[in-house]
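The structure under discussion appears below in the form of structure tokens.
Missing here is one protein chain; the remaining ones are kept as they sit in the complex.
Going in written order, the chains are labelled A and B, and every chain counts its residues from 1.
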Amino acid sequence: MQKVEPFLLSGNLAIAYAIKQLNVDVVSAYPITPQTTIIEKISEYVAKGELKANFMLVESEHSAISACLSAAASGARVFTSSSSQGLLLMHEILFITSALRLPVVMVVANRSVSAPINIWNDHGDIMPQRDTGWIQFFVESAQEAYDKVIQAYRIAEDKRVRLPIMVNMDGIVLSHTYEPVYPLSDSEVASFSPWNLSLKRLDPDNPLTIGGFCYPDYYFETRYQSSKALEDSLPIISKVDKEFGKLSGRSYGLVSPLKCDDADAILVSIGSISTTIRATVKKLREKGKKVGMVSLKLFRPFPLNELIKSIKNAKAIGIIDRALSPGAVAGPLFTDVTSALYLSKMSIPAVNFFVGLGGRDVKVEDIESMFANLKKILKSGKIEKHSYYVGLRE
Amino acid sequence: MGRLPKWNEMQEGFITNTLSESINKTGTWRTFKPIIDHSRCTKCGWCVIYCPEPCISFESSGDGKVVIDYDFCKGCGICAEECPIKCIDMVMEE
Partner (left out) sequence: MPFKNLKEIIVRQDFFSPGHGLCAGCGAAQIARIVMKIAGKNSIMINATGCLEVSTTTYPWTAWKVPYIHVAFENAAAVASGIRAAYDALIMKKKLDKDVNVVVLAGDGGTADIGLQALSGAFERGDRIVYICYDNEAYMNTGIQRSGATPYDAWTTTSPAGQKTLKKDLMGIAIAHRVKYAATATISYLLDAANKVEKALSISGPSFIHWLQPCTIGWRYDPKLTVKLSRLAVKTGLWPLYEHYDGFNKLTVQVPRRTPVLEYLKLQGRFRHIMDNQEELAKIQSYADELATKFGLGPVTE
């Protein structure tokens, strides 16, 4: 690895830079805040000839993802990105992309959903996409966004995987905040994630029919096949991350725990909020508090064993959701984590914290209050309430 | 057909290249059967081009007469209707 100077880049620009280095063939996307500057930058690369790609100006996100799907089926390396309403408009095609096993890579700059219209961050847009069969990463920095996008192509295009991937990056907070990003060289990217034509499916020399109709006698097997592929991608994802670490000195793991071994109270989270929690844990540890945290880097397939390994010694767990799941038993992440505990035959008291909807700031004090809440459970051994809406005017 | 394939025996990504003609014999749908009177047929080809299956063709060997592949003929009657000299008869299947 040669020594490189960092670039000062926002999350969006870091992604655009990665896409240029990845020599993507077809980009198809539609503007929506806070994702837009990714595609503006890519357009500029294409216009200047720095990226030789076909940039498709589509009339909607539905067409953007549809075109990416078929371009991937034609052997092209493709990219799209979206947020919020745009992602919701893609919803239908997301299921089809994974069932047809096409390696589309998409970045989602996570944003709240309407109504009311709000352009700031939460996970309201991504949670309804949980069951679409895509591999889903969450990142915590522009650097990680850059790194994950490079890893994403390697994973998606792996013959054993062949699944679409979403890299989730919190909108505004990460998409628009500038930070130093250490890029790989073009040749390092090219050799780490090489494109290969064997992914081509729509080929007159080998005519195949893709995406037809089936009766109940084949449907179950088809859906199981892509669902199983998603499950089986986990070790490959882990391996690619480790290899990336060897190349760049940066690897992220499937989960990122801090001080979990001897912590009584642990917070589980995804996305940029984890950075605030990490800082809070460090601060509270200095005061001798036995607290810990774990951030999920991979959300689908769910890294059950890795997560359980980090939280198994806790005596109380707080699970943070940045999206509501109205009428459900609990928030989306809470439901996954407690199912994981149940399947691991563990009954650790757990509460659900809903925070930061529509870009509402989550401060260190908010995190401290969550730990304080968990401490009460530790003391009394009782859970008063399962759900807390932190920061809500009640 | 024998046993249906297990999930991991199917091509991945809901793909197929098995042609319908190899397994789906739609001739069983037929109630009326087209019969060509070859003595009158002028080999004009209208029945060949309008058959929606398609299952009428010019025989490649012999004198190139028009033949119907009854494995697939659904008995729609278009060939008989469109034959300019009306030399195709639709007869009730036994």
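We take it that contacts are C-beta pairs under 8 Å (C-beta built on N, C-alpha and C of every residue); 3 or more make two chains touch, one makes a residue touch a chain.
What you see is a predicted model, and the numbers here were worked out from it, not measured in a lab.
Asker: Consider the whole complex, including the chain that is not shown, and state which of B:25, B:38, B:65 or B:86 touches that chain.
Answerer: Reading the full complex, the residue touching the unseen chain is B:25.
Asker: Using the touch definition up top, pick the residue from A:18, A:93 or A:109 that touches the left-out chain.
Answerer: Considering all chains, including the one not shown, the answer is A:93.
Asker: Looking at the full complex, which residue from A:36, A:66 or A:276 touches the chain that isn't shown here?
Answerer: Only one of A:36, A:66 or A:276 touches the chain omitted from view, namely A:66.
Asker: Please give every residue of chain B in contact with the chain that is not shown.
Answerer: 14, 16-26, 29-30, 44-46, 48-50, 52-55, 58, 69, 71-72, 74-78, 80-82, 90
Asker: If the hidden chain were put back, which residues of chain A would touch it?
Answerer: The list for chain A reads 25-26, 28, 52-54, 56-60, 62-64, 66-76, 78, 92-93, 96, 100, 195, 197, 201-204, 206-215, 218, 222.
The working rule: only the chains that are shown with their structure count from here on.
Asker: Just the number, please: Cα centre separation of chain A and chain B in whole Å.
Answerer: 52
Asker: Can you check the complex and tell me which residues of chain B touch chain A?
Answerer: Within the complex, chain B touches chain A at residues 4-8, 10, 12-17.
Asker: For the complex, give me every residue of chain A touching chain B.
Answerer: Touching chain B from chain A are residues 99-102, 162, 201, 206-212, 214, 217-218, 220-222, 224-226, 228-229.
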